[in-house]
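Structure provided below as structure tokens; questions to follow.
Of the protein chains in this complex, all but one are displayed in their positions.
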Amino acid sequence: MTGHPGGIPSQSDRALLLVVPATVFMLALFIYPFLYGLLLSFEPTQGGWLENYRKFFTTDNLWPTIWTTLRLAIPATLINVGLALPIAFKMRVKTRYQRLVTTILVVPITLGTVLIAEGMLTYFGPRGWLVQTLQFLHIYEGSIRLTHNYWGVLISLVISGFPFAFLLILSYITGIDPVLARAAATLGADAKAQFRHIYLPLLAPGLAICFCLAFVQSFSVFPSAVLLGAPAGPTRVISIAAYEAAFEQYDYSLASAIAMIMGFVQLIIVAAVLALRGLFYRGPVVGGKG
Amino acid sequence: MKQDFSELRLDRVTRRFATSSGETFIALNEVTLTIRRREFVALLGPSGCGKSTALNCIAGLLPPSGGTISLDQTRIDTVPPERRGFGMVFQNYALFPHMSVARNVGFGLRMRGVSQSEVDKRVADVLRMVQLSGQEQKLPGQLSGGQQQRVAIARAIVIEPPLVLMDEPLSNLDAKLRLETRSEIRRIHRELGRTTIYVTHDQDEALSLSDRIVVMIDGMVHQVGTPQEVYAEPSNIQVARFMGYRNVIELNVEREEGDRVILSGPDFPLTGTRKQALAGGRAQVAIRPEDITIGDGADTANTITARVDNIEYSGRDSLIEVLLPSRVRVYARSATPVKLGDTVRMHVPAARALVYPLQ
Partner (left out) sequence: MYEERWSERAWRGLLWGVMTLFVVNIGAMIAAVATNSFARRWLGTWLPEGWTTNWYAAAWKEFQLAYVLWVTVEVVLSVVFLALLIGVPAAYTLARRNFVGKRALMLLFLLPLMVPPITYGIPLATVLYKIRLAGTIWGVILANLIPAAPFVILVMTPFIEQIDVNLESAARVFGANTARMFWYVLVPLLAPGILAASLLVLVRTIAMFELTFLTAGPDSQTLVVALYYAVFAAGVRAPQSVDAMAMIYMAVTLVWLLIALRFVNPTQLVSRVKEHPRGAG
């Protein structure tokens, strides 16, 4: 866009200025803290520049948190995406049910993890309604521990994560032109073949993104792990370790290091998923007229 | 599905839709139709007349609310689309964007379990027929509209279906491409002889491509006939209006003599040919602009004298619009040179002034 050299910037150039406040804000409060944290992680209170990282990987209540968190996040993501895909596929036709179901599913997302945690403590607790119902129906007589352990956190990750995955996948599916499935039908493809040859390849990029977003969400689990889990042991997730370092030990350097490690692990998994997707599918995403 | 058949029958096929306001919209109203082997049949009508709905019912993409569809003696309206085996060409092509041209075209064959080598051979053959050899590995997004259309046609005919269904395949192409592709469709039909049902709102397409035309308006079949019949002898006033009988004049009926009708109006008397039984003292006369000649004619009984009010030049001839004293406008197509404001004498033969009852 050519402007007058040394003259008044034209009206259209001035429109570019509109994006400046947002850019400055993002740079100042998102990029800068990130860089600051990164640098800070290399400036531990004592020892060499890698001391924080060395400490993390050698302390017994720190480095296993990666595995503990993965143990929660990956099954939760697989369940969420795995359930969301077939259900969203069934719901792709715009009926009354679709609107009703999507509205109901939005409720857990809005309520947030804290309320879900409290609800689960009451409902899934050792004397809550679920246990009572199961015992009443003689489905299971023994005691069930669904709170203050791994299962409680996993269940809460599914409750808060499934609606998110469902809505996201639904939006991708409805973005695929339904005439393509009709064309496939006239060429002899039944519902299963339509899904396999038409929907799945066109959904592959969206599914990969959904998996990554769902995973990243589950991996950063925090309040549920504290309230519903056993934060001292089996559900000591990496965000708890970071929080303790920052607000209980006041070691901001270590906390930043842990946050960096957390981000790094997420990055690796995301990169792996996207690479895997690239392996299986190549081609455009546009789901309609060429 | 049968590979060949002698007739496809629609028997009182009805299709109802519930609209968003809760009412019922009848898209197809007891449509009864027989289509014979090797025919090229056009379903012609204005938007919303139900022609696409009828096609979708035949394809199996929409179930009929009533009536039956049969292929010879077998009922097919209870069979899902993937088992009917018809080829279909969609209006916006519906090419699978993630598959190459070759995989798009070969999709139907793969669904039928044809061996890969056979698929390759047949795909190559059909691409040669639509003049797209060499484009096998391209993706639909890399092709022009006309090329995409030909891929869609290839995809439908490579499976050698007993019936090919085409839903306004040319409406998204520009004028020149439309004419070229139209000729190709005609050529392919002559070569392969596959029964084709072709939906369009364009009269020219229907007239030039089909063996028989089914004129549909508001969900009902109004006329079935050869292009010549539908063009020259529309069965009622709606078909006439749709087929380009731009002049529709209301006149008083003086008397009938055989199939001739003597009419009179505020500006002129007219002798016309009755097409439908008349009732009451008035009738409508439909006249094609092309059937009106400027100057004197042999039958001076049908002469209209008026002043030229507007001229639209279009090369071969012009559309001449005259204004009658009673404020009625008459349109004529003629190559005779006239000027704005001239007073001209226009003549139409009685056989070409078609008289219909008032509705």
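Points to keep in mind about this one:
Letters A and B mark the chains as written, and numbering starts fresh at 1 in each.
Keep this in mind: a residue touches a chain if its C-beta (ideal position, glycine included) is under 8 Å from a C-beta of that chain, and two chains touch if they have at least 3 such contacts.
What you are looking at is a predicted structure, and each value in this text was computed from that prediction instead of being measured.
Residue in contact with the omitted chain (choice from A:52, A:235 or A:266): A:266. Residues of chain A that touch the chain left out of the display are 1, 11-12, 14-16, 18-19, 21-23, 25-27, 29-34, 36-38, 40, 83, 86-87, 90, 99, 101-124, 127-130, 132, 159, 162, 164, 167-168, 170-172, 174-178, 191, 205-206, 209, 212-213, 216-217, 219-220, 222-223, 226-227, 239, 242-243, 246-247, 252, 255-256, 258-259, 262-263, 266, 285-289.
Heads up, the rule we're going with is that only the chains that are shown with their structure count from here on.
For the pair chain A and chain B, the distance between mean C-alpha positions equals 54 Å. The part of chain B that touches chain A in the complex is made up of residues 59-61, 80-88, 90, 92-99, 107-108, 111-112, 139-143, 148, 155-156, 159, 165.
Against chain B, in their complex, chain A makes its touches with residues 177, 179-180, 182-190, 193, 197-198, 201-202, 281, 283-284, 286-290.
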